[in-house]
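Only a single protein chain was left out; the remaining protein chains are all shown in position.
Labels run A, B and C following the written order; every chain starts at residue 1.
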Amino acid sequence: MTTEIDIQHLGFAMRHAWLVPAFPLVSFVLVALFIRPLSQRFSAVVATLAVFSSWVVACAIACEYYRLCPPGGEHPVLVPWAFEWLRYQPGFTVNVGVIVDPISVLLMLVVTTVSTLVHIYSSGYMKGDPGYGRFFAYLNLFTFSMLGLVAAPNIVQMYVFWELVGVSSFLLIGFYYQKPSAVSASKKAFIVTRFADLGFLIGVLTLGYFAFNLFGATAPAVSARTAAHCTMPLQPMDFLYLTSPEFLAKFGALAAGSTGITLLTVAMVLVFMGAAGKSAMFPLHIWLPDAMEGPTPVSALIHAATMVVAGVYLVARMFPAFAVSGAALLVVAYVGAFTSLFAAVIGTTQDDIKRVLAFSTLSQLGYMMLALGVATMDSPLGYTASMFHLFTHACFKALLFLGAGSVIHAVHSNEIWDMGGLRKKMPITHITFLIATLAISGFWPLSGFFSKDEILASALANGHTFIFGLALFVAGLTAFYMFRIYLVTFWGDFRTDKAHHAHEAPPLMWIPLVILAVLSVVAGYVPMGKFVSIGVEHAEHHGINFAIAIPATIAALLGTGTALLLYTGSGSRADAIARSLGGVHTLIKQKFYIDEVYLFITHRLIFNLVSRPIAWFDRAVVDGSMNASAWATRASGYLFSWMQTGQVQSYSAWFACGAMLVLLVLWAALI
Amino acid sequence: MNPLIAQIAAHSPGLRDWLALTSVIFSIGLYGLLTRRNAVGILMAVELMLNSAAMNFVIFNRFCLPARMDGSVMAIFVIAVAAAEVVVGMAIFVALYRYRGTVDVNQMNTMQDPVISIEGPGDFNREVMKNINKQYKSRHDH
Amino acid sequence: MIASAIYTVLFYAIAAGTILLALAVVNTRKLLRAAVALMGALSTTAGLYAMLDAQFLAGVQVLVYVGGIVVLIVFAIMLTRSGELLEDNPTLKRKLVGAVISIGFLVSSVGAVWGSPFAIASAGKAPANDALMIGKALLDYGPGGFVVPFEVISLLLLAAMLGGIVIARKTPPTGQPFTSGGDLPGEAEVYHPLSQRDDETGGRAS
Partner (left out) sequence: MTATSLTYFAIAAAQGAFKNVTVSERTAQAFADGSWILAIVYIVVALGGLAALVTLSGLVLIYVERKLAAHFQCRLGPMRVGWHGIFQTVADAVKLLLKEDVIPEKADKAMHLLAPFLSMMATVMVLGVLPYSPILQITDINIGVLFVTAVSGFGVMGILLGGWSSNNKWSMVGAMRAGAQIISYEISATLALLVVVLFSGSLSLAEIVQSQDAGWWIWRANGVGFVSFIIFVIAVTAEINRTPFDIPEGESELAAGFHTEYSGLRFSFFFLAEFINMFVVSGMTATLFLGGWMPFHIGAWAGFNGFMDLIPPVLWFTGKTSVVIFLIMWFRWTFPRLRVDQLMYLEWKVLLPIGFVNLFAAAVVVLYNLYPFPILVP
């Protein structure tokens, strides 16, 4: 049954849901323009307080939402606050508003929590940096963009904030703008995601075009149930409209030409292209590892916990549409699965601690995508599982990154082989890092176990045995590479002087670590199925399904065991295996030469075969004709330049002659 | 009735007579505009021209649309614009006189570009700038 | 009948006066006399306005032109007191060219006017209180209202006033000497034309 909610009588937090993104925005303006020049220290305080306020409001919204719609029941979509932004024509306006439903509440909580902790952490980590205030302004801008994206009730607003997220991540990755590598990394991230957003934009336009034209200016024929929960009439660009069964039924029936694919599939694959760009799915993943050039807290915030899940969030948001177009969902599933395997394989060979974590992020994002891809509207367990994993992953991946940051802060190096033996020097970092490693590897009773378990269960339940097997293998790989870096970093002897002189991070840095560690432990016990669901069918929380838990745990144990075997004691065993693998190892270590392939395609093929001829055409034909006309103009100007005496009177004489001519013509016409 | 008076009254001016009058005044102003060398003289000629143009509005208003005042309103706008023009014009002349010691328009030809080349498409601007540069240099070298 | 006759006589008399004064404006050698003639021409034009039943406009014409513009011109002539300013004697060639062009213009415009069909209203009585009508038209909006041009004109006058002050004041506001503005090469160099009066390019000789 539907839960009846009177949208007019919501609580304060609901009615003022715009406060969530507003706090960081105001703080960004204040810090960037006024506070930063005055006091670096104070800007950190203001920025952190702003994000913390957002967190408080987000918590209030979550409480209120689950008070109105108790866990386990129906979870309607509310748009408690909106205003009209762009009015194109009757029946087609674009609003700016805040959407409140389980996944947006979840994302708001995740973003604000992680962002608050990262702010606190950064105020210690970035101490002494000349761009201290600027950093916090950027962080606020980023948080604002991400919250705006999460809160978007329509796809246009989401697109706007999507791009804002891109901009702010560009700014943050290129934070050390004196470093050429940082600059190129930020450019790379920007260009790759922009390329992906092109697809997204075309998808948005396609959806918008058909959403408006299929129903015309008449009232959108979507479920009254959903419309009742909005402050404003539904518009074609609203998610509620785009995912309504009425629209999807009509749109899904349209075929794209004679290809045999429906237009819906095309639109959804295009939208997924944007999601894949932001979430760094396989062919568009190349920017994420390089994006580690930003400061480490930024990596935690952007590239592990929040920004990259935007793609997952988008797919989840549009999930009913994906579900109607089964092919698009299949694409999601297989791209996700492949990315998770691919990234995990690369992750086993990397030596840069942040790079390993980046590839692990890729792998985990693939997991989430995969989970979404295997879900259907009838058995939406994968949907819940994906969100669950997003949630737990945010906790332990942020923890991992912040821990890595702490280590890097102490050792002043990213190379795991420069570290070693740090467990004695940095006990808190060590313990928290270990908790996170265990969590990501999927060991009971930590959070990763539960979420991964659900993903595997959903894959199996929906008959995707191949994906299930692949995911199981990836789980093992995950355990292997995570323990690899853990062991190399924290165990063994001090490999360098730097490691020898390392010491524990200041409290401002380790307190967030501890909080995140606690979260990583307990997050798994949230009955996510009761909180996050889609469709009429309820995803049951399975508890521990031993048919899945046991193989998963065995896989994790295998991975861990291999790591222990190879990376304790001397490193000769690992080297031996690497040597025996030979070319394969090099291939993996070089990340399957994907970057080089890209470079080859862009530099060799596109530049030489497309750009150069076009450039020649532009120079010779387009510019040439322009130049020729300019030359002709100038030549004729030269011919008549004797008239240009530079004196007003001669000009007015010519003018008078012209006027006389006109009058004569008029006169002649009259006679 | 006196036939002379009747004859005179029969020649009461019509629209075309009025327009002919303004044409004459305009042409006189044009003559002044073309022949005067002094900027103030030119400005006075321009005033004459503006005046005759404004009168055309009133004439057409009177003869073609007598119940309205649009022509008068337009004439008032013309007068206002003329006032603004004179203010700025006079300010410019005074400033010019102060800086150049002359208001002879024959000597105000620095806008004339002596550098015009037809060597074909090339960096035209740079060439012009180079020549202006040269001109400045020569001016300051003396 | 008599009124019509008087009107006719008045029209031709004032028109002749206007034309003579206008000729004086453009032909007088001494500029101050030209200004006085301009004053006369503008005053007779005010008379013509009055004959066109536009009394208010006639008043405005005298007020603005005689009381403002001509006085300003006289002031400018007096302020820039120098030999060449007081007299203006164009060459014969100039006069010929000007005469040819202006007479050509006159002939063609009168010809065009004479041949054109105009929609002359039959009932030609102007409103009694034209000042009131003009005031209403100036502050009205919609058809027949001129409030927007009115405001624009007020802005224009303000801008002209400020521009006049800025241009004519003795020292530039920054206290810097007059420079070429900075767009051109050699922007740092001071361009003060008075100091170069005697060279070939910028002085009186030409």
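Here is the rule we go by: contacts are C-beta pairs under 8 Å (C-beta built on N, C-alpha and C of every residue); 3 or more make two chains touch, one makes a residue touch a chain.
Given the structure is predicted, the values throughout are model-derived calculations rather than measurements.
The chain that is not displayed touches the following shown chains in the complete assembly: C.
The residue from C:21, C:48 or C:70 that touches the chain not shown here is C:70.
Of the candidate positions C:10, C:100 or C:131, contact with the unshown chain belongs to C:131. From the options C:3, C:92 or C:148, the residue with contact to the unseen chain in the full assembly is C:3. Panel shows chain C; residues 2-3, 6, 30, 32-33, 36, 39, 43, 55-56, 58-60, 62-63, 66-68, 70-71, 74-75, 78, 128-131 of it touch the chain omitted from the view.
Everything below uses one rule, namely that only the chains that are shown with their structure count from here on.
Centroid to centroid, with C-alpha atoms defining each point, chain A and chain C lie 68 Å apart.
Here the spacing of chain A and chain B, counted between their Cα centres, is 65 Å. Rounded to whole angstrom, the centroid-to-centroid distance between chain B and chain C, based on C-alpha atoms, equals 8 Å. Those residues of chain C in touch with two or more other chains are numbered 97-98, 101-102, 105, 109. Shown for chain A are the residues in touch with two or more other chains, namely 653, 656. Of all the residues in chain A, the ones that touch chain C in their complex are 653, 656-657, 659-660, 663-664, 666-667, 670-671.
Touching chain B in their complex are the following residues of chain C: 1-2, 4-5, 7-9, 11-12, 15, 18-19, 22-23, 25-27, 31, 34-35, 38, 41-42, 45, 48-49, 52-54, 56-57, 60-61, 64-65, 68-69, 72-73, 75-77, 79-80, 82, 84-85, 88, 90, 94-95, 97-99, 101-103, 105-106, 109-110, 113-114, 118-121, 123-127, 130, 133-134, 137-138, 144, 146, 149, 153, 156-157, 159-161, 163-168, 170, 178, 184-186, 189, 192-194, 196-197, 199, 201-204, 206. For chain C in complex with chain A, the residues that touch the partner chain are 97-98, 101-102, 104-105, 108-109, 111-112, 115-116.
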